[in-house]
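Okay, so here's the structure we're looking at.
Here the complex is missing a single protein chain, while all its other protein chains stay put.
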């Protein structure tokens, strides 16, 4: 039941009778991040293997995408190498009807959800903004302005609930993003409305160059939950089954009307912020090395081996499949995307305004002129800004629209 | 020491070695609002009497200001009746060198700090925006856009600290204001920078018509502190000595380098939101009656009487002085303020732009024409939009600036 | 006012009678909520209180808290959640309490609301109406009287609509809510309580969004205006008769889409134009309109297009606002500067 449906229960009583409006204890995170690997918890072997395969694919996807930036096939790529357990976990805990709200770093989560990787990479390739259909895929557009997609997730989850649909929204944000006002407003709305939404903060230690301690003085980011009346959960973000378990529980709570959860996954961005970043400017190799030892794939493989669930054959198969995926992606991304300049004017509004029609006509004419020139170029060698006197000539027909008669002046 | 001064200490270690970045326990508020009245705590009689006198004055000031709206002498007045203990507390805990950052509801705090009440009321009277000099008074302009003054307080406190000055900033905000992104960003900056600032949230149960439970699902607003790594303190906002004690402690902590504090004072807005509001639309008399019984003045007087600190003479003196203050205020506010229309153009920039000079000249000419007309009116009875053909005539001199020669066209 | 907005709406009657813009807006919301279950109203104090201007009066009582919802106090959150609701197929109608209090939602508006359709190739249209009570003249203190339309007009992807009559208030708001594009619906605060003959039971059809209307025909010059300045221009046109000018008044009704044809036809006819708005002149919508009109009417113009606007200053305190607001006199002064004499004096510098 949302607070909207219980008028009357929400008044403060004067201090003599004051009591907390809900018990804070259960909202606070555990003292340590939740962990399953290396414990003797019972774990579903099938899930572990599924996670393993997805992590191996995910890592390879990250590597391939980064390679594509070097080949000029992507404008930029923010890698999630080292954070794959979070990306995969987020994708796997959702039902088909649920919605995912990724940030710019979360292409892997979208791919792991089953979206076409080439479509997912549109934004970073630069051929269009969102390359996939959000309603068909139930993945919101990759979001660049930090934390701004969080209120969208809340609104969507709230809307679904109002419509009686059994839909959960999972929204992803970085440690840096938690400092934005939109983070605050989204979490507050979610808690007040008891919206079925899960917030996954990937605390990877940095916002570009800025380390966590310049971002917050909180005991943990999960401690922010209590201020909204929302459980805060802390999980080892490199422990894939733990991430999966904590997120599953949160999704389940949301689905069953228990309201939102804030999950902080403690992880590390092993690569630079993007291919364009130089991480040596702000951190040393030692730190990276320490975290590489806590690599999500290594940790999971160690566990699988210890539990006799992974043999060389299985491992090789996962690697081979990942290579195939990478090769296919490479092949497709090496094709030039089809571009349609006139798309500039489509879908700005449902119906083009008169002004846009006019501007579109102008671009169309320019493109036609360019095409004509290109066709003629082979023979004439003209280049640059059109034919020499083209501008003067071209303008003739357009003049005179501004007055009744020259003589009238 | 601010985090700025301790590079190197701020790295997250990988989860196996994870520990909270600071202990959350001490940051959490007590289970109940702090209270002194009705306890057998030792209390400074002089302070109690000082508080009493200020509360009585404050109440009278609120009544007088509300009355001035009915006489058309104020455009609007948001009363702090019932919240005087918070307003007075905020004013009294500050040293002269400290800064106060009030919201639109906090004129009383500014007046209790010693500012000229007529100057403080400028904004609400409508003769200018800020009627006092903030640098001279160390009171920031009364702030209407909610929570937006909180980052100002942080920046100022931080700046003072960087300059080596022993200055604390105290910023006031309502329960509703805590939902704004600026609240979040301000508290976060304050905690990261360990700025000497105190945030006082007056939780008066409502944001205009919206009750607290539609504003937040948190156990209390003080619980928001932990998410920033800042102590959250809860106090009975109608218990003047308790408010004073909690704020004093927070100011002291800030001054001695202990960083910011979030204080939630639980109180109640006994009057409507402003004189223009109709509170019967959203709450019943019962609730108001309950809270009136918990009135800050009544509570304090009961205590003073119980402690034999207040006799009828003292009480009457306080009342009489308050009446004198009100009469003086009334008298001064019944004078029409002096208005200078040309002030529209002063202090927009340090130096007027050419465009503003031109606009100022135009207004000056209009005012001169009006004055001339008014002078002539007695005899001629002309009214309305100036003399009949005035516009045509007046324009003659200004023409022709747009071209070299009429014939040239 | 003894009749409350809600009462006025409920009283069935066939006879047109005076109604205020506030009542018409309330009625438009009520009808939209009744007709389309996807419509949701949200904002600060829109519920029990009915909004500080009472535009949402009675809606929560009639449609329940989930259809007309008091939100937490956070404008970016309100608009941001509205985006999510629209993604799921709802049609949110957001109330910003005052012009200046819409600024916290600016990023959501510019970075998402205005671009969502375009960036998703039509996949996620944004049928969001953002109601912004705007402008001065109501004695409001600081931050309560901004004319913020320039910001919205400069943002591709938004419609910017502003009614100036009671009938338009109803008709344009219905059209805004029905639009699959985001509409910034700017309500001139100082016209809220002005009454007009209007039958709430048979709200007359008005031209749609994007169509300007000639409110008064005239031959000497055209006044181009919108929202709170329409009554000023009508009064100026009336007063101008005494000076021998027959002014045409064009009410733009929407700034985006901009009805160039109506404006241009009028100016070509009259040969002179003054643009009137309350927003600051520099960088305000008037510059765009003047530039466009001049481009297409250059040889029809007897004088440059002039503008009468608020000064380029922060909105002044209430006791001084009358000096800031464009009034009848200032409009007539501008008309007088439209080079009526056939010979004109050679100009020096300023």
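As written, the chain order gives the labels A, B and C, with residue 1 at the start of each chain.
Note that in this section a residue touches a chain if its C-beta (ideal position, glycine included) is under 8 Å from a C-beta of that chain, and two chains touch if they have at least 3 such contacts.
In this text, all values refer to a predicted model and were calculated from it rather than measured experimentally.
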item	value
Chains in view touching the one left out	A, B, C
Which of A:56, A:207 or A:246 contacts the chain that the document leaves out	A:207
Sole contact to the chain not displayed, among B:159, B:276, B:306 or B:327	B:159
Contact with the hidden chain (one of B:182, B:239 or B:366)	B:182
Touch residues of subunit B, complete complex, unshown partner	4-5, 7, 128-130, 133-136, 140-141, 145, 148, 150-160, 162-163, 169, 181-182, 184-186, 188-189, 192, 343, 346-350, 353-355, 401-406, 408-409
Subunit C residues that touch the omitted chain in the full complex	76, 100, 103-104, 106-107, 110-111, 114-115, 118-119, 142-143, 150-151, 153-157, 256, 258, 279-280, 282-292, 294-296, 298, 301, 303-307, 311-314
On subunit A, residues whose C-beta touches the chain left out of the figure	75-76, 122-129, 144-146, 176-177, 179-182, 207-210, 214-216, 281-282, 337, 339, 341, 343-345, 348, 353, 355-356, 358-359, 363, 366-367, 384-386, 388-389, 391-406
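In the analysis below, only the chains that are shown with their structure count from here on.
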item	value
Subunit A and subunit C: spacing of chain centres that average the CA atoms, whole Å	37
Where subunit A and subunit B are represented by their mean Cα positions, the distance between them in whole Å	40
Multi-partner residues of subunit C (each touching 2 or more other chains)	71-72, 74, 76-77, 104
Shared interface positions of subunit A, touching two or more other chains	4, 181-182, 184-185, 188, 192, 409
